[in-house]
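And then subunit A:
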Amino acid sequence: MQRISIDPITRLEGHGKIDIFLDDEGNFANSYFQIPELRGFERFCVGRQVEEVPILTNRICGVCPEAHHMAGAKAVDAVYHVDPPRTAKMLRELLYSAFYCTDHTTHFYALAGPDFIMGPTAPVAERNILGVIHKVGLEIGGKVIQMRKYGHTVVEMIGGRKVHPCTSIPGGLTKGITNEQRDEIEKMGRWAIEFAQFTLQAFNDIVLGNKEYVDLILGDIYTHHTYYIGTVDENNKVNFYDGKVSVVDPEGKRLGKYAANEYTDWIAEHVEPWTYLKFPYLKKVGWKGFVDGKDSGVYMATPLSRLNAADGMATPLAQAEYEKFYSTLGGKPVHQRLTIHWARLIELLYAAERWVELVTDPEITSDNYRTIPTEIPTEGVGIVEAPRGTLTHHYTTDERGVTTKVNLIVGTTNNYAPIQMSTKKAAQSLIKKGGVISEGLLNMVEMAFRAYDPCFGCATHSLPGQMPLEITIKDASGNTVNVLKQNC
Partner candidate 1 sequence: MTEKIGVYVCHCGTNIAGIVDVEGVAKWAAEKLQRRGVVIARDYKFMCSSLGQELIEKDIKELGLTRVVVAACSPHLHEKTFRNACKNAGLNPYLCELVSIREQVSWVHTDKAVATEKSKAIVSGGVERVIWHEPLEPLRVPIHPATLVVGGGIAGIQAALEIADAGYHVYMVEREPSIGGHMAQFDKTFPTLDCSACILTPKMVDVGNHPNITLLTWAEVTNVDGYVGNFQATIRQKARCVNTELCTGCGICWEKCPKKVIDDVFEAGLGKRKAIYTPFPQAVPRYPVLDKENCTYFLKGTCKACEKFCPTGAIDFTQEDEFLQIDVGQIILATGWDLFDVRRMPQYGYGRLANVFTSLEFERLSNASGPTGGKIVLRDGVTPPASVAIVHCVGSRDKNYNPYCSSICCMQSLKFAHLVHERTGAEVFNCYIDIRTPSKGYEEFYQRLLEEGTHFIRGKVAEVTNAYRTPEEEGKLIVQVEDTLIGKQRRIPVDMVILSAGLEPRHDAKEVGRLFGISCSADGWYIERHPKLDPVATMTDGVYIAGVVQGPKDIPASVAQGAAAAARALGKIQQKEVAMEPIRATIKEDKCSGCRICNNLCPFNAILFHEDKMVSEVNPALCQGCGTCVAACPAGAISGTGFSNEQILAQLDGLLLLNIKRLEEIPA
Partner candidate 2 sequence: MSTNGKPKFAMYWAASCGGCEIAVLNIHEKILDVDANFEVAFWPVAMDAKYKDVEAMEDGSILLTLFNGAIRNDENEHIAKLLRRKSKLLVAFGSCANEGCMPALANLSSVKDMVDTAFTTLTTDNPQNIRPNTSYTVPEGELHIPTLYPVVRTLDQVVPVDYYMPGCPPESHQIAAVIDLVIQVLQGKAELPPAGSVIGAGGSTVCDECPRTRNEKKIKKFERIQNIMIDPELCILEQGVLCSGPATRSGCDAPCPKAGSPCIGCYGPAEGAEDYGSRLMTAIASVIDSNDPAEIERIFEGIPDPAGQFYRFNLAGSLLRFSKSAWKE
């Protein structure tokens, strides 16, 4: 066996690191998923003018800046105790729905897609979006590109820029949209619905139609019985932009719903000395360690969680898919992590439908997109559903509106504990005494956490997008037996 030894391990700092320890017999002892980076947004957003923070926090993650911009916008609304006009809220949600379509598309085709479309064992050089395009053909590749293009066009029309939008300010937006833009956005929205349906069909054919994949998905390796959270509207239907956060237990029973300004009663973050990232958990249940079950406060916040935490989808086509999803997988809640990919596509369809719903509202082109705040700024929380999980921004300011405290609980962070558990479980069930530790293991483990679509740009407020991964396996005496690397 070729032994790669790179000392010290800081050589790979900035990567997701999984250290797997074996006992004297060479059996799996324990594994640790470490986040070795921290950028300190909570610190350097302090002292800034609060209306800037939604623009600063954009830069936490360029994959989902819209999510940070929206959470930030809602937080500064709250800081100034101002309720934006209906048009402003609709425009923001419209932007957000369009963003969801691009983001979910990007993830399915560019990040997770390769595993399914190309197959986990396909050659490295082909396991990428270009590979996908080559495989599925330019025509479909063209559609994928088209979807991303439409999404970003809407983001630019309402948000001012394709990446890192800049138009949301306390009390609403700096601009509205014209009738011409409205028509264009509607046209694109209708196309998006078709695209979402097409993608669901593709998932059906490629994944559900492939027994190997289905077994993989339904296998125990990728299953955890945790709590789930997700934002729902007043009818308990999934909503990305606004509403209350619904919390359901492993049996699917709703523990309750909390509004943004109540988040501290529900969520706390556990600290481990061996990683820069904290582990959020449900305060009401408590921290019991990296274990699942009803007594452990560990929860998950992903597309799957949102479906589990809601009573359905607010749009007809998505609702139908929602029902199909649960009937196929044997009722709520669904615990198999890999089904997150499917859930994501149902959300894609919902986002597209919502897009059209909003853009066809007569008030969408109204000039009433700003309310000028009159109250002294104090403190505010903004919550939206980022594609990768519930996103919470909490700002406190002095009377000049200069931030004195910033707290961020970011999409992926919610899932840190589940990811640690998933990877551990995967490793545990795959490493047997004396068994050869193969590259295959690596992919299986990696798929375990890639299902969460972890955005460590968000998580560490440091590293973007897909997380390069290194697994180091050490024997009882601490010697490195093997180092497996993905994207390093």
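Candidate selection criterion: all candidates are chains of the complex that A comes from, given by their letters.
One rule holds for everything that comes next: a contact is a pair of C-beta atoms (placed from the backbone, for glycine too) under 8 Å apart; a residue touches a chain by one contact, two chains touch by 3 or more; residues count from 1.
Being a predicted model, the structure only gives us computed values, none of them experimental.
Undergrad: Please name the candidate from 1 or 2 that touches subunit A in this complex.
TA: Answer for subunit A: candidate 2.
Undergrad: Provide the residue numbers of subunit A that touch candidate 2 in the complex, in ascending order.
TA: It is residues 4, 8-15, 17, 19, 21, 23, 29-30, 32, 34, 36-40, 42-44, 46-49, 51-52, 55-56, 58-63, 65, 76, 80, 106, 110, 124-131, 133-134, 138, 141-142, 145-146, 148-149, 152, 156, 159-164, 166-167, 169-171, 174-175, 263-264, 267-276, 278, 280, 283, 287, 370, 372-373, 394, 400-402, 405, 407, 409, 455, 457, 462-466, 468, 474, 476, 478, 485-488 of subunit A that touch candidate 2.
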